[in-house]
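Encoded as structure tokens, here's the structure I'll be asking about.
The excerpt is restricted to a subset of chains, each kept in its original location.
Each chain gets a letter, A and B, in the order it is written, and its residues are counted from 1.
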Amino acid sequence: MPQTLTPGEALEALGLTLPKPPAAPGSFVGALVHGGQVIVSGQVPLHNGQVFATGRLGDDISIETGQEAARICLLNALAQLSHATGGLDNVKGFGRMAGYVSATPDFTQHGAVIEAASELLVQIFGDKGAHARCAIGVASLPRGVPVEIELTAFL
Amino acid sequence: MPQTLTPGEALEALGLTLPKPPAAPGSFVGALVHGGQVIVSGQVPLHNGQVFATGRLGDDISIETGQEAARICLLNALAQLSHATGGLDNVKGFGRMAGYVSATPDFTQHGAVIEAASELLVQIFGDKGAHARCAIGVASLPRGVPVEIELTAFL
């Protein structure tokens, strides 16, 4: 369905707005462009400058809250991408999405959490949203957030 | 030695067969090809559709079982690569192997576990099997598996 819409139109149809790209909290850039490749720095679920949630999957964070955190991470990643490339219309395709889930040792549904970001990427970009993915459970994440997402794209 | 064999011949000499590439469990692809680069999604030790083992290194999974899991992950990654590129003969070289080991905080032999996958890659591809590597210990992995492997390659 969204293949006939631009990414901006697809976002609007979903009732979503791209946030301002969060400033990189250190001596690095939000997204790096080189030779047709874009590498977006790991994005955490910051929403209007506030951390959306803190905690771990398998403990105090539900699958649903983790999925919402993954969607916020993805929107921040797309905001970085748009800012670095002059707009999402310039993005020809995606490479790797890495989803880091702060999780207990017995948690097993990392894929269900990160799938929320994958689904949203495909809803926004249609066929161009195809991407490789890796999902793992980590011990902890910056600022105590439950999810962090990395993304690469092509121009 | 295997430099004079094709990857298919080397697999046969090792008594191994490439499995069918496991279907990506979500809205992503098993491997993404772009501009001569191939990014294989994180592969877990699925064998004939079943999880080979569950558990953690340093706890209920031995080094030997972890190494066998790493080999199964690698064969699944090569199956994805072969499917996406029309056959392993088309692969000119490798880039990055990332090995994620589900491990306890005091586990220290992540390298010994992932080395089983590195060794097998070099046995199959000879000099062309040269790759950069990263091995880390994670809190947990999808479906409770002990090892997950990512791989990139060049055409």
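Rule of thumb we're sticking to: a contact is a pair of C-beta atoms (placed from the backbone, for glycine too) under 8 Å apart; a residue touches a chain by one contact, two chains touch by 3 or more.
Predicted model, so just to flag it, every value in this text is computed and none were measured.
With 2 identical chains placed here, how many copies of the sequence make up the full complex in this file?
Copy number for the complete assembly, per this file: 3.
Rule of thumb we're sticking to: only the chains that are shown with their structure count from here on.
For chain A versus chain B, what separation do you get between their C-alpha means, in angstrom?
Distance between chain centres, rounded to whole Å: 25 Å.
Can you check the complex and tell me which residues of chain A touch chain B?
Touch residues, chain A against chain B: 36, 58, 93-97, 102-111, 114-115, 118-119, 121-122, 130-139, 154.
So in the complex, the part of chain B that touches chain A is made up of which residues?
Counting only chain B, the residues touching chain A are 24-32, 34-35, 37, 39-42, 56, 98, 100, 102, 105, 138-144, 148, 150.
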